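As you look at this complex, bear in mind that one protein chain is not there, while each of the others sits in place.
So, chain A:
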Amino acid sequence: MTDITTTNKGVNVTPKTSVTVLFAGDSGDGMQLTGTQFANTVAVYGSDLNTFPNFPSEIRAPAGTISGVSGFQMQFGSQSVYTPGAKFDVLIAMNAAALKANLNKLHHGGIIIADTDGFDDKNLRLSGYGEGNNPLEDGTVADYTVFSVPVVSLTRKALADTGLSVKNIDRCKNMFILGILYWLYSLPIDTTIKTLQTKFKNKADIAAANIKAVTAGYNFGDETDMFAQFGRFSVAPAGKQPGTYRRVTGNEAAAIGLAAASKKAGLKLFLGSYPITPATEILQTLANLKQWGVKTFQAEDEIAGVLSSIGASYGGALAATSTSGPGLALKSEALGLAVIMEIPLVVVNVQRGGPSTGLPTKPEQSDLFISMYGRHGEAPMPIISAHSPVDCFYAAYEAAKLSVEHMTPVICLTDGYLAFSSEPMLIPSPAELSEIKPVFAKPRAADDEPYLPYKRNNMGVRDWAVPGTKGLEHRIGGLEKANETGNVSHDPANHALMTKLRAEKVEKIADCIPLQTLDNGAEKGDLLVLGWGSTYGAIKIAVDRAIKAGHSVSHAHVRYLNPFPKNLGTMLGNYKKVLIPENNCGQLLMMIRDRFLIEPVAFNKVEGLPFNEMEIEAKITDIVKEL
């Protein structure tokens, strides 16, 4: 095996606090895997990071075309990183289409590493540049630092003596690029080597070839004048809290959060679900957790998904369903059943652009209203939202806790942005997770008082009476039930009472959730930026910059959307103005206005894209200027 070289020892190394990279290539080029390798390396190195994949919407879009471009974006830094980055510092373009599709998001003066083998006539034609119009040569990229590297040719040369087929050798080209990048950012290659050895445990020749390619790429950077003259960069470790970390996407985190809650509560997890973008990975992740006693049921449709969970919950399981907007709409009737049955159920809704099929792969925060109001009848449900990929773990966990302890269906809102983004998660110890205490009704003897399924405790919560328990036989369902006995009742006063009791039960959750805290800024001031969900990172950075620029701005991020924390109204009153940035047309804003009778400033973006910090910073500046 070749070792890395250190030819250009004296080369200039520039420290950086953060770097945003986009790996872009044809969907068959393995960009996700390459990006993941790089992400793992910087994570182990100790940087903070946030990644976001950008898949083509077609499963097998034509190779070489713009619609076939797949990207993996990531930001890593020596400080906390909250987003995958707005604009790139480095663009890896494996072909002409990848360059064309992404050049507009590269910082002025940014770095392009282009595989010139992906810029032949065919690729130029398919990309739309046109045969003979090579952007690397015709001035298109004159404003950038361009490294033109014949990656395929160099990989073939480096691996010529491996005896592998050309096809297999070409599969190693990403490793070559990765090697260059490791050199450029002064990163070690051993994390990738270890991964390759594990991944190709039973294919020693493939492992060796990949390792050779990454080493050759590294050495290419080291030994080539154009790189040496340009110099290298370094990003120091972020000084993250000591501990053991894993990298999770929002969907993985939500799945693990549900499973962890089941373990902590001493219940079995049951997930009834139907595949839907961008929520499917929750079902997929949980289908692989059978060792932890998890049962998944891929139902025939969204409705059966939630109803199977209602059945499992009646049976005493921690039951959940995962979905996205169109699926949530289909589940609406069943959620009403869960509300009136007063049984635990977690609905993880990974929001996407709507209405209808809308933008299935693009994030939006437009399901707040359907979560809050989207059921017939008076059917309140608690809503909790996640603000980062890792937070999807805690939000799902907490949704399960609230659901079990308050005998109510709970909606946990994430979105496509969080679902696919990944970041390092400090692994909590089991003891650090809050207790989850289901209250099961106890068996009764024949001469005991008859069991009253709808008798409540002081929180308005009834017991969980699970089949198989003697003396608790009871029949419940969608018909209005008499208070306490649960028998069918059409009595007007009883219906009014039950409606009130169900609403109060949800409102009382406000006594059990933490008070709203400020994320940043002073307790009183000119402007409060109030966010929820995945806008967290962008708002966080924007407010931080505004404070540094001397403005009186604070940031609060609402996690509990129903019921609101008890002190939220008071907090809102401490600022001259409240700004609510949302990836919708003002849904939280309307809820806040309705509840607290204030007129916040709306800032809405419904482009299927998350906010970037610059947009929010500009908006903040505009507002504070007027105050």
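Note that a contact is a pair of C-beta atoms (placed from the backbone, for glycine too) under 8 Å apart; a residue touches a chain by one contact, two chains touch by 3 or more; residues count from 1.
The working rule: contacts and distances are computed from a predicted model.
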item	value
Among "2-oxoacid:ferredoxin oxidoreductase subunit beta", "cytochrome-c oxidase", "Protein-methionine-sulfoxide reductase heme-binding subunit MsrQ" or "Phenylacetate-CoA oxygenase subunit PaaJ", the UniProt name of the subunit that does not appear here	"2-oxoacid:ferredoxin oxidoreductase subunit beta"
Listed residues A:V44, A:L328 or A:L368, member touching the removed chain	A:V44
Selected residue (touches chain absent from view) among A:G10, A:G109, A:G139 or A:P430	A:P430
Contact partner of the left-out chain, one of A:G128, A:G243, A:G377 or A:G573	A:G243
Sole residue of A:G315, A:G569 or A:G608 that reaches the chain not shown, by the stated touch rule	A:G315
Touching residues (missing chain, whole complex) on chain A	40, 43-44, 46, 237, 240-248, 256, 259-260, 263-264, 268, 270, 272, 289-295, 297, 299-301, 303-305, 307-312, 314-317, 319, 333-334, 337, 341, 427-430, 433, 445-446, 467-479, 487-488
